[in-house]
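All protein chains of the complex are present and in place, except for one that has been dropped.
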Amino acid sequence: MLEIKNITKKFGALTAVNNLSFNVQKGDVFGIAGPNGAGKSTLYNLITGLYPFEGSIRFNGQELRGMLPHRIAKLGIARTFQIPQTFPSLTVEAGIGIGNYFGSQDGFDSSYVDQILKFVNLDKKRNHKTGQLNLLDKKMLMIGAALATKPKILMLDEPMAGSNSKEIISLMDLIKRINQDMGIAIIIIEHFMKVLTELTRKLLIIQTGTEICCGDPVEVTSNPKVIECYLGSSGDGQITTSENSNSEIHIGEKNAEKNLTGSNHAGGK
Amino acid sequence: MDLKRNLLLLTIIYGIIGILPLFFGSTQFIMHILIICLIWSVVASCWDLIMGFAGIFSFGQVAFFVIGSYASAIISAKFSVPPIFSVFLAGIVAGALGILVGLPCLKLKGAYIALVTFAVHMILEPILKGDIGRAIGTGGSRGILTIEPMNIFGYTFSSSQLVPYFYLMFILAIICSLIILMVIKSHWGNAFLALKDAEVFATCLGVSAFKYKLMVFALTSFLTGLIGGFYAHYVGMISTRMLGTDLFVTLMIMLVIGGIGKFPGAIIGSFITISINEMLSPLGSYRPIILGAMVIILVLMMPDGIIGLIQKIFPGRNREEARTIS
Amino acid sequence: MIEIKNLNAYYDDFHVLKDISMTIEQGQVVVMLGPNGHGKSTFLKSICGLVRKTSGLIKYNGQSITGMGAEKLVNMGITYIAENRELFPEMTVLENLKLGAYSKNARAHSRQNLERVFSLFPRLRERTSQLASTMSGGEARMLAIARGLMSNAKFLAIDEPSLGLQPNLRDEVARIIKEINRQGITVLVVEQNIPQITELAHKLYVLEEGRITFEGSKEQALGNDHLKEIFLGM
Partner (left out) sequence: MIVEIIDVIISGMINGSVYALMAVGLTLIYGVSKAFNFAYGSFYSMGGYLAWLILSAAFINSYLVVFILAVPMLLILGFLIEKMLVAPLRKRDDWEIKVMMITLGLALFLDNSYQVVFGARMKSLPSILEGSYSVGEFIISYQDIVIFILSIGGILILRWFLNSTRTGMSVRAVAQNPAGAQIVGIPKEFVFSATFAISTVMVGVGGILLAQKYFVTPTGGWDILVKSWVITAFGGMGSIRGSLYAAFILGMLEAFVGWYYGMNWVLIALFAVLLATLAIRPQGLMGKWG
């Protein structure tokens, strides 16, 4: 369904994504992992049309390169963000309505919005402003808005970050239901290896934008190269959740991409 | 605020305005001020829509007003189009120019948009006064001194009987307010807020920033131009003096008083501002000084305007919800 | 040296830190572990005067510093080193270091601190006129630590110093922290379980969901099943 071929993205001297290729089939759950700054979120930004890139991304045979983000969304690719993005000025219902009205090919359907509200367990908070939600609800809202676009692929960016073990279990359950009940293919960036090994059928490990290895999750996690990239040579053979990352709260920093380049602000030279 | 509360507020506002002629109908001076209030309330509301809701720092609102007034005056005179149609055509001219100005702005951000739109304002005067302007009939620096008064189905509105003029403008203002309210409360309105809150996420949900920003440019300049046209026929003469900073800042005070992004605050703001302005007029050259000082004090002391104040005094449902959650 | 009692911190409406209490003795290396997004950075920033909404008590050498801004705290010797470096991209290495010594207290010692920094990071000496934006991730991290040292700090709060670094550079970071500590600077490091740095700790804390869930020595930590569960793959 989604064919990614030799895509490369450079920010100045830094190569954030280096010649990556992979395919995601219908109904797949595809995992992506790698240390912080490996280019995982950048990869998402390329697929969703936020940055130009070299190479080719095809979705059901259609080339996405050069297409604007809202068009890609309408084709059926939805995503979430590492740092929960919500619309503080809107209610929960309106936020999900945005996804349905603007993203769905079938047009707006308020009963579908209701269905999604129930699905992400927010129907009791439908009239709340999103600024008042807790972290988990914000994530749920983000997933809900993405689902409201009736996607064929849902791309999740570290959905577990900042969650406790109970929340992780319920999020995993939700992801399974999205995949199995709704028939939506899933790409997931995650650091918790257990989440990846349990959910995914295929796992891609990248470091500094380059593929380290790709394949069956259990095999991948026992690959010595992967262990090295996570733990260093002194590793004891077990993958830990070592690295990471950005959903920690920053003062005045929102853009995860900025961390990649290190040079954050417009300068007055 | 939800739609019902907004509609209620609009009904109250227009209800009060609508009965004012019963008391002041015979006082020409007051009727004139009321008509002017209505005119500016629409322009200020349009500005609020584009700046407060859509988050586009457009500073070309007065320019579109002036464009509309010149367009209608010229069209009605040159092609002998009845004013009621020329006003509409003026709206279309202004709307088309709005799209033209909006196009480069879509790629720009914040202060750059402010500059490009303000540029329209700044170059309008030399264009209208210069050779190009004279060629299309702006009358150069003299302005246009004789503009046909409004007439509908043979009935001519006259400047000696202002009550019919008032109600014409009254209906026009209600229509414009409803259009603006419809936009704000529609999915479009939500999309504007969404784009302001989290642009990237909104575009990834399928919202095309391009399309909706352009639409808001077109709509606000259309309505502003239309009202500008009405103004031209109402006062009967126009000149580039409208482009001075005085009017521009007065319009801004309406927003400051009403509250930015707090429609229908702009309507209340315009009535208050025009009244204050009239009350200050005996002070002569001290008047603009006081207006300037007022802006400063109001921005500092009452940053959310009248509506913000009302919301503070009468917290609505949203507030209660906030409390129950925390 | 630092005493924290019932520290709470908020970000917008979000309650990030909940009733944290901790004591850090002079000359220690204290390591705080915790999963991503559970408030570790906020904790460091709260101590260093970079978070506005806090409540509770923070004492530094017996003096209350609650609510003081970073300008004052840096001058008193409390310095934060950011996880994402926060360098000045269009300035040279030397200018970045000079700005590290911005506070009054640091200016007086800037010359010897510069020497100290160069002896710790010989590579920076060779690159004094390079722009910070052109440095690699590892070099930029070193520069960030070096800039922090320029403030003549007595207490350094280092936020995930080995984030995004290659394994050999992590060893280097650990070596430098050890050396800094040997020179008499108290260090509080936040990490997500990097063995090299955990190794240095005099005392370990674990922060989960804004609360401290473990406090003790390395040895105690190794024997704790809960910790194993969180950090060694759930």
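In this document, chain identifiers A, B and C correspond to the written order of the chains, with residue numbering beginning at 1 in each.
Rule of thumb we're sticking to: a contact is a pair of C-beta atoms (placed from the backbone, for glycine too) under 8 Å apart; a residue touches a chain by one contact, two chains touch by 3 or more.
Just so you know, these numbers come straight off a predicted model, no measurement behind them.
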Problem - Contacting the left-out chain in the complete assembly, out of C:Glu25, C:Glu71, C:Glu179 or C:Glu199 - result: C:Glu71
Exercise for the section: Check the options B:Leu3, B:Ile16 or B:Ala111 and report the residue that touches the missing chain. Expected result: B:Ala111
Fill in the blank from the handout: Touch assignment to the omitted chain, from B:Ile17, B:Cys204 or B:Met294, lands on B:Met294
Problem - Residues from chain C at the interface with the omitted partner, ascending - result: 48, 50, 69-71, 73-75, 79-82, 85-91, 95, 98-100, 102-103, 147, 151
Exercise for the section: Identify the residues of chain B touching the omitted chain, counting contacts across the whole complex. Expected result: 51, 57, 104, 107-112, 114-116, 118-119, 122-123, 126-127, 129-130, 245-246, 248-249, 252-253, 255-256, 260-261, 285-286, 288-289, 291-296, 299-300, 303
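Note that only the chains that are shown with their structure count from here on.
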Exercise for the section: Name the chain with the Cα centroid closest to the overall protein Cα centroid. Expected result: A
Practice task
Using mean C-alpha positions as chain centres, tell me how far chain B is from chain C in Å, no decimals.
Solution key: 53
Fill in the blank from the handout: Going by residue number, chain B touches two or more other chains at 326
Exercise for the section: Give me the residues of chain C that touch two or more other chains. Expected result: 13
Completion exercise
In the complex, the residues of chain A that touch chain C are 13, 35-37, 131-132, 134-135, 158, 161-165, 168, 191-194, 228, 231-234, 238-251, 253, 258-259, 261-265, 267, 269
Completion exercise
The residues of chain B that touch chain A in their complex are 187, 190-191, 193-194, 196-198, 200-210, 317-318, 321-322, 325-326
Exercise for the section: Give every residue of chain C touching chain A within the complex, in rising order. Expected result: 11-14, 16, 35-42, 45, 50-51, 83-87, 89-90, 132-135, 137, 140, 163-164, 167-168, 170-171, 192-196, 208-209, 231-234
